[in-house]
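With one protein chain removed, the remaining protein chains of the complex are shown where they sit.
The first chain written gets the first letter, and so on, giving A, B, C, D and E; residue counts start at 1 in each chain.
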């Protein structure tokens, strides 16, 4: 089955290990971005995953594209043009020191995309699912309109749409996000968000929860899911629940709300190798499991197990197979050597 | 005192850090193998440890041999010949993602060994102890017969023999293992195994234990040791007990059964740097402590402390001194800086 | 405000990651030393921090000096001359295996310093604070006298003086330390030490405490602080309290005793990236917070948070900003990503 | 235009820089093989290049496949199965020390290919060109027959066929090579070889030439080309001419013989970064230029310039664009910075 | 003596060794820019060198600033603000493959500088020399006006001014460059350029010269220097003369024209480690030698020897001492080991 995701692919530059930016004499060169990460997840599960973006013609843009081809993502729909590839600098945290991200993504080829760059009727042809995140419209310019174009086209073609709210305070204000996302959401079938997004974007807050104290109220988030559904008519809402004990250790789980029922996943204590892309790997797992016909609880468990494993993988991309996810979702969390 | 170990030495190729195989652009190049690992342990404790194997003449075979010479292992008995060095690819796991081993050891120079390659009367001359693991006969060909040759020669020379069952399901079936090992065991004085081996090889199972759930029953394993002893007449049986909490954290301990008495070691919560070779370092510690005349409990504590430390050392080889092991066995597990 | 610190700056040579010395084929090249570490902390907080030492003229000495300039430390007072830069080799421990330090610092340019090398009236001109550690007089030669020169000059200029006892058993005996430090302490206003120093240097022991068992008695250390104050007339005494669970995990806190009152900080469970320089980063934080007019509890919390963060930073130097320390001291220990 | 190449893809393991095998503690992990190298060249020029081989299902096999996808090679026709990926170890030489290759490719998944693995009618569907090298039949087993299957199918479909003789003395004897290649050659249109192959495979020697003395006779090779053409009816014969001054410096050129005319290329003095794959990059350039309709001299110059540039690129694959090759072929060999 | 240089400092991201961009999995992280490179040269010679620019407040900007402090450059005049640090990606060439630079410097903090950011009366206070290159005005916005501000202020203060024409075709057209530089040049005392700049910026061409063929006419460049002097009234004109044999080997020399006399330097055959910053190191050497009172020929020889050595140093900055330059300028080009 074919899934199309749409968003920005950035160059990720990260000092080795736990070096701080001011210590580094080299930077790891990988690529990532919310929707591209989802596409890689899906390609690794054997799906026909296509990623749509705009990349500059030069070698750095080419290297970005190659990073997707390497994992089998369909890159035929990628538009080439513009001048620069967006960048994010990532400093990995440990213990009480959180990771630090510095964005240098303004004026990227993708952010300057024009509506005419994307022929959605062609790009979405044959697709079962279209996915994007709140980062894409947050980049501004014509991107909110392009997202609307894509969603309308998807609806016309009967394609399921999903969106990860993914609020980024450095890209837009809560007010801007609320307005733009509020217009797009009615076209979205499946809404994914984390423990903070609904509050940031739509002012929908979980009762009894303090994110920075690292303790979340399960009950509070049922209310969030219910209200999101009520407001936008989603078919389902998934909320990932991260308890941040430290930069090295988190608890990770999720809930899924659909048909007025709520499902909670197992919760995993994760020892973190790289937590960037955790939410994206959840979306990737959820889309795969749903399209593969898993029942609701199993789909949720697959998505949470997939994203649990992501925390053990360096880079944005979740490089795990469906079999590996199934093994964990099926209960083997012992991390024994496989020979 | 001179100890001879016999088995395969492989090239170990591992991506840096926690990279997955598909991410790697380089592979760490070290060497290892159950019996070679034991020899290095013993050389590091100051013993006269000789390792017997067959290695190809080319530079990769030479590098393997050099890795042993570097740590003072006697390599004079190593036969040179054959075409390829066995390889294992190792991907280190973290958190819920287990380590992954891919073997490429078929048709290695060692696996194709012939009985005429090894003159045991010469090789075992002057030795106090002969050690091998179940991996060696599992390689097939003439190796079961060669193991029998070695054991018979050892018995004739009055040398103590030890064997780590070390079941590898990708090398032979449980049935094959049970048959071959069943024939060799009567020649063995000391049997070492882990929490799974006795069940895999001889169908002797610990009551009340689920290895994948990470909780082991101490009582159950007394029964295993007793039955092994009853069946094969071992002078002693040691069983390492690993509780796998995750790929990053394990609990590690062991029991020793001898003269109808059982001894349990302290249990260590280990934060894993590299767990490959953990069992081998236990055997190395046990042989050293036994040959050095430690009393039974002290010998067991030395072996467990040695293998506890191994989990903090990169590579197959346990690069710790007897003094370091003694310090831990003596109670200082605080990991404070030594200046 | 200008702070002057005085001591040795060494080349630190450390194998990558958790490699043992005998495995290494390269060594990380950084620089560090108790008082230099304090100077870097202060420069990172925006203070005018000057470091005084003696470095050889050659390129290795120059690289040492450059490592301080890079972070904005004033190096104008550094004397150039002598032949060699002191070295310490550092092997990072993990789990039950402690870190190992091998010193090669004898006959360094600094250790062979002469009183005439340092014109304290010039060096301390305009300073608010002078800081050194017990390592400096421990190096012997003329250094105890030079320390006395500096302290006398500081007292004459009305500069606050602080000293971290920092006992090093490989540099001098407890008796030597007690005698020399006992003569210098009356000139010192603020005394910093760790959970072992007071006992090692002055025989002042905390009741109910076993450092190697990793459990410290808070009450016992109040007595230590009180006795230190009684004996030497310190304005305040700060004691860092490290509970060593393993080489990977420590609990970290401190107490401050001043005006006959005792203040305890929060205690942090730290997952260790690099613990060398932990005490120095505490001194740096305490000096900064005190000179910045924080109240006593806040100053202590700043110092402990600063040194908590140090444990997550590679190298001797604590490369964190005052804002980062404040964020942790203010309660956000969740280690969430900052974008 | 679609080109299909067929052969083995191996894991290439090479110590960093100029380290010898016995010095290495890591090995660069890349992939390569004569025909795969040609496919990557062509994909980099924008052609529709498909590579056919057989790779094991495991992650090392997957990494090999990914290395081709990354550069846009069509991997749909790759058969998955078998146990091991062939390996070659490469030690890079310098000055008077030649590079050293150790092969460990026996029993690879590809070498054990069966005729039934490849459905040539499907694989060659729509192709303009089919390319293989003498290494493929040299691997033995069913591979000579499979090559014959492919060539017959190509002929039936009217596809141009090319073969690089690529004699490997460690795979077969001159006699074996002569016999097998002699049977395949009548189905081949374009023959590529280096300054030694024709003599090794078919006993056709250039007059006045000593390869090891590093001086080649241009005239002598015209005779070689003429005799090859006479014997097998090739449409054209290309011979690369390498003068080995040292492992660091070579002179590089080629001749092309077609329609009874001989064309000589410019000769380039190359300072070598990595010479493996030099011949393959020539074949890739020649196929591209020929299929693109270049005139004969221009096609030869393109092929030689392409392979000249290959010597400056690390790894087997020639990662240069057609524009870069054209710039060099057009005369700009100054190596100035392009901004 | 105090020298002030003004321009952009960029993050330089370069694959290791000779890797192409599409191969890299990490990028070396250094910093450079024409005028900053000159400042570092001068600081290494012991001059009081100040660099003026504008850098963002974040850690990447800080790392850039630190790279200058490390080598003793005075960074007090650096303005902090703006959002991004300009970047250039550098792929090092070899043999016939030239190096490749991809700029991503638009919208940098420096490029968006405003006239009010720089208080030249303060910045130039006490300076003997002010230096900039043609890249600074080429960045557009207010920078041409800011350069004019600086030059006027310098003239008022009696400071010698120098400019390296440094034409960059990707920043502006020849016409734009000619117009803007034509207005600034009358305020400049010393003009530096390479073998192409005068033609690119002012249409002044050397007779008998083909840069891409790697052969330059010494006579032709005398004419260039004479015409530049005639047009703009320079006190002296220096022209570096690079003969590009390949990306690995260049010949390097220069001429200096002053008081109607021409001086030619020795010419050095350089084996290139890193040629970026070659011209800047020439300017640095020339400024140092001139300010130090060298006679004309000696000053030219110092500048050429300095820049010859730069080609052996990785990174933009020329990290050589005046003594090292003098040794080469004095005739010892044998590259023998210094112990």
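Here, a residue touches a chain if its C-beta (ideal position, glycine included) is under 8 Å from a C-beta of that chain, and two chains touch if they have at least 3 such contacts.
Just so it is clear, the structure is predicted and the values come from calculations on it, not from any experiment.
A.B. asks: With respect to the chain omitted from the figure, which of C:2, C:100, C:155 or C:266 is a touching residue?
C.D. replies: Looking across C:2, C:100, C:155 or C:266, the contact with the absent chain belongs to C:100.
A.B. asks: For subunit E, enumerate the residues touching the unshown chain of the complex.
C.D. replies: Listed in rising order, the touching residues are 17, 71, 268-273, 305, 308-309, 311-315, 319-320, 324, 328, 331-339.
A.B. asks: If the hidden chain were put back, which residues of subunit B would touch it?
C.D. replies: 66-67, 69-72
A.B. asks: Which parts of subunit D are in contact with the chain that was left out?
C.D. replies: So the residues of subunit D touching the unseen chain are 17-20, 22-23, 93-101, 103, 168-170, 211-214, 244-249, 275-276.
In this text, only the chains that are shown with their structure count from here on.
A.B. asks: Find the pair in C-E, B-C or A-C that has over half of its contact pairs, by residue number, in common with A-D.
C.D. replies: Comparing residue numbers across C-E, B-C or A-C, the repeat of A-D turns out to be C-E.
A.B. asks: Where the centres are mean C-alpha positions, what is the separation of subunit B from subunit E, in Å?
C.D. replies: So the centre of subunit B lies 62 Å away from the centre of subunit E.
A.B. asks: Of all residues in subunit C, which are in touch with two or more distinct other chains?
C.D. replies: 17, 71
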